[in-house]
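The complex is shown incomplete by one protein chain, all other protein chains being positioned as in the whole.
Residue numbering begins at 1 within each chain, and the chains themselves are lettered A and B in the order written.
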Amino acid sequence: MINTNVLETIGLRREYRVSRDAVVALGGVDISIQKGEFVAIVGPSGCGKSTLLNLLGGLDQPTKGKVLLDGQNLADFSEEQLASLRRQKMGFIFQRHDLFPVLTARENIEFPSLLGGKSLSERKIRADELLNQIGLAEKADHLPDELSGGQQQRVGIARALVNDPLILLADEPTGNLDSATSAEIINILIRLTRDQGLTLVMVTHDPEVADQADRKLSLRDGQIVSESNFEVEGLL
Amino acid sequence: MNFTYAWKLVTRNPRRTATYLFGLALAVGLFAGILFFVDVTTRQMTATALAPVQIDLVAHATSPDVNMADVVTNFSNQRGISAVEPVTTADFLSAVKLGGTQASPSGRMFAISPTYLQAFDVLRLSEGSLDPNGVLISEAMAIAQNLKGGDQVQFTFAGIDQVVTLPVSGIVNMDNADALFATATENENAIVADVAFVDINWFRANLESKLVPLVANPPTTLPVGAILLDQQVHIKIDRSMLPSDPTKAALQTDSLRRQLERQFPGQIKAVDNLSGAFKTAKADVLSAKILFIFLGLPGVALAAYLAKFAAELFADAQRREIGLLRTRGATPKQITSILAVTSLFLAVGGSVLGLLFGLLILLISAGSRVTAGINPFSASFDWGMFASSAGIALLAGLMLTFLAAFLPTFGTLQSEITQERRTVRRVEQPPFWKRTYLDVILLVAAAVVLAVTQLNGGFKPTGNEGAAISLSFYIFLSPFFAWIGLTLLTLRLVEGGLATASRPLASLFRRMFGDIGEIAGKSVARRTARISAATTVIALTLSFGISLAFFQQTYTQEKQLDSQYIVGSDIRFTPALNTPQLPDFATQLQVSGVTGISGVARDPQALVGSEKNTVYGIDVASFSKVAYLPDSFFVDGSSSKTIDAMRNRTTNYAPGSAQQVLDALANTPNGVIISVEQAEKYNILVGDPVLLRLYNRTTKQYTDVKALTVGLFTYFPTSAQDSDFILNRAFMTQSSGNPAMDYFLIKTDGTPATIASVTNSLEAQYKNVMPVRVQSTESVVKVDQSSLTSMNLGGLGAMERFYTLLVVSVGLAIFLLAMINERQREFGAMRALGANLKQLRRFIFAEALTIGGLSLVIGSIIGVGLARLLVMLLGVVFTIPAKGLAWPVIELLSMTAFIVIGMTLSTLLSSRRLARIKVVEALREL
Partner (left out) sequence: MDTLQLQELYKIYKEGDIETVALRGASLTVQPGEFVAITGRSGAGKSTLLHIMGGISIPSAGRVLINGSYIAKMSESERTVFRRRQIGVVFQTDNLVPFLTALENIMLPIQLAGRKNCAHEARTLLFEVGLQNRANHKPGMLSGGERQRVAIAVALANRPNLLLADELTGELDTATADQVMELLAGLNSEHKLTLIVVTHNKVVAARANRQVHITDGQLTESTGTVRSIS
């Protein structure tokens, strides 16, 4: 059987020691995500969604279990290799967009491609393309604090897409936005990913957003408690 | 309640407290160190000023009835007095060698006890000893009368028919004996050449009883101004019991004097010889204080800025805590009170630490000589002085904490609580100084002050030559304005410069550091406020270290040159008057270490016209190898520019060269070179003949000599005051008939060690052979120079350098660490987007490099500029004005090395911190 899982976790567990407690942020999670899927991870605060996302993105190491990206175990990579991997294959969108305040919108978007050693003209072309797609071509040379929250988030999306990643990981991208802007952002995200067949994994606590996903994984207290639209897999 | 809360805040937040305490201790430490250093220097300068004074107090009996023995006993028992000696003086009308024909002019006889010679260091026996029944005569008298040991001398006293005959038991050198001639009335200061010393018991038995009755009715044969009989008590004060501060010491001495007079009211009048020295010391101490504080204060200001920065690091946490307090019901008053108590704790803790730190710094950097002065266990430790300096430093610490920690937090009390809990950064408008161009204004003001003073003749020493030279406060107004103006200007320029240099910087860094370099370049170019602040602080600290290093080097060099100018060369060897030496005596002085010798003839009684002038005779060939003769001393006498200047009495002479003037002298046997001042006075130009009358001591004859003016100079080595006419030696000795050399100038390799060893071997060689005086640049006591020139800048310099290094490297480290702290989210995001640790480290390094590099360049430029300004302003202190700066190569190299190392270490430390950022936590929602 051809494995079309772009991202897979097996028995993924993450524990912390906080003062006297051993906190289990994530307790043995199994997920399979297919190429091109839009998966929403939902759950109340503290359920472990952010932890899961960070593990998926190789930004954190699990206490037990594995994360497989395109069949490769993230644990097999060195820190340097992981960085490369993230740059080439993953795009990140953060809740607080985290644009670099001293770089313009264009420069922010170009950042991952700059790290990847792309030439000036290549970067420019790609950045322009994305700026158009998100509808911010005329704000290309503005600094983040000259843009509204929604505009900043759009730049964040463009930045995540600049290297044509395999998979987009988004951590509460609409968390700080009002309802109208949220809807806009989600629309752009969905449009862009569907157009290019990107896989989108989004953590959200907004039920309306989650409803638009292909699949919803509900997390509670570090465990998946339900899934909709697909057979339940893995441990409950 | 406020007290306990504040206490818990301070004690339970060790990192926060320690950081601030460290910053405060640094600032207070440097300040305290400087204050202590000033104290120690004060002490040294007072001691230096007092050193030449041999006889501290002289008490004169107002009438012959006074019982001097009682006085001596009483005074000996007084606290604070270390030696008391009775001395009686009486002038004699003449003293004649028995069998000799010449009568001597009048002179003075001193009756002293045998212990006098040990108690007071005014007399030096060249020959023989004080015999109870004999007489010691001065060298001058011995030469004039051709007396030697065993010869009989006949003394004639006014009003006494009998002649007093005494055998010569020894010869005394009077070079150091000026103090014997200080009188009860300050106007008279006649130094007598023909002096005799007898045992006081002999005097009392044989002469005194005859003189006493004459006091009421002085004989007419007694010349005007001569002393018939003066009973004195010479007193030496226990110097170790004097306070270090000259003002206080003067007061204490004065009260001691009055106390002594009160013991025998109406019977004695005491004269204080120390007051003159105290006055000099007072002026010098004030100047030294101003100088040191000025030189040190910028370092303190910078350290204070660092303390403020340290306080700011925790401002966020503090604000959140205050916000919490307010939600829990603390009124503004309660919060203010808590803040005040917290600040007090921090201030006291930091200041005390700072005091200890200051002492430590002083000990380490100032060396053992200075350390001895601040040993609290020694009896002479001045607790009052120490306490007042410590008090000032503590107060400074309190004020700094108030300004750096209390006020800013107090300010934010005014804003809404929610804003604080959110740690929102508000947009600020350009600061006040920038909008009003304060930097430009200050620099212009500095230039104006400088121009005005230069136009008014520059900073002249107050008082004429020989009097105390003091620095007025206004001398520092210009550099002060310049410094602040430069600070602000640097800030402005760096900010502006960075902004415009965005693209070139980005591409430069890209080439150096790869892809991440481009981002770093842009980041540096746009984070202008932070980067320029850090750069400015570090650059200015550097500039002060550098300027002080330059200043110190130049100062030391000028000090050396001044000494060489006064001494003539490294060493001056003066044979006694009664044992004159010929030029070939030089061969006898060739001890190991000597590289050249030149004999110099001197005639202090020569006449030019009807005025006495001192004339020197030099052997140009050997003299030019031995003496310090820079071109700046000489003037082009033939140039019309010089002639005009001389006519118009301006000082705008055309510069000359030593070579040209001395060659002219060498080539003209009867040539003479003259100081421009004297040439102006006598209206002499180059080419004019000069009629001199040279005096021969032995024949007591004047010889007319016609000399030809061949050159002019502004300064000529060997004497600050009287070297105005210089002849060829051979011509001079031939014409006057006196072949003797006055002294010999000796050159060595110039190092203090060699000079000392040559001096010692010469002194040892001639110790029991003949009386000689050996002076060197190391040992000469410059009575006619301000003791400012002998200040020990080394200690201050070492302290400042230490601080420069500390502040620069610590400053950079703090800045980098703070930057990483603030930008954790950014760095986390960078990592998430695919930057690895190596790239992040390069990023940090690029920023550190920018700050470090800019600071080095800017700091150096400002440092040299300030040094130049300082040298120009303080040049008045030296006889020979400093021309340009002396390069302190070793100091500069070592400073640069340390700074580069410090910066590298700071960067390494910061990148370690970088590695420890947990991306996950950094990105989590606050």
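To be clear about the criterion, contacts are C-beta pairs under 8 Å (C-beta built on N, C-alpha and C of every residue); 3 or more make two chains touch, one makes a residue touch a chain.
Given the structure is predicted, the values throughout are model-derived calculations rather than measurements.
Asks: According to the contact rule at the top, which chains on display are touched by the left-out chain?
Replies: Result: the unshown chain touches A, B.
Asks: Which candidate, B:205, B:324, B:364 or B:915, sits in contact with the chain we can't see?
Replies: With B:205, B:324, B:364 or B:915 as choices, the missing chain is touched by B:324.
Asks: Considering the whole complex rather than only what is displayed, give the residues of subunit A touching the chain that is not shown.
Replies: Contact residues on subunit A toward the absent chain are 18-21, 42-47, 145-146, 148, 175-179, 182, 205-207, 210, 216, 218, 220-221, 225-226, 228.
Asks: What residues on subunit B make contact with the chain left out of this view?
Replies: These residues of subunit B touch the chain that is not shown: 1, 5, 8-9, 12-13, 320-321, 324-334, 416-418, 421, 424, 426-427.
We take it that only the chains that are shown with their structure count from here on.
Asks: So in the complex, which bits of subunit A are touching subunit B?
Replies: Going through subunit A, the ones touching subunit B are 50-51, 54, 57, 59-60, 79-80, 82-88, 92, 94-96, 98, 100-103, 107, 111-112, 114-117, 159, 171-172, 175.
Asks: Taking the touch rule as given, give the residues of subunit B at its contact with subunit A in the complex, in rising order.
Replies: Residue list for subunit B touching subunit A: 515-516, 518-519, 522-523, 526-527, 825-826, 828-839, 919-920, 923-925.
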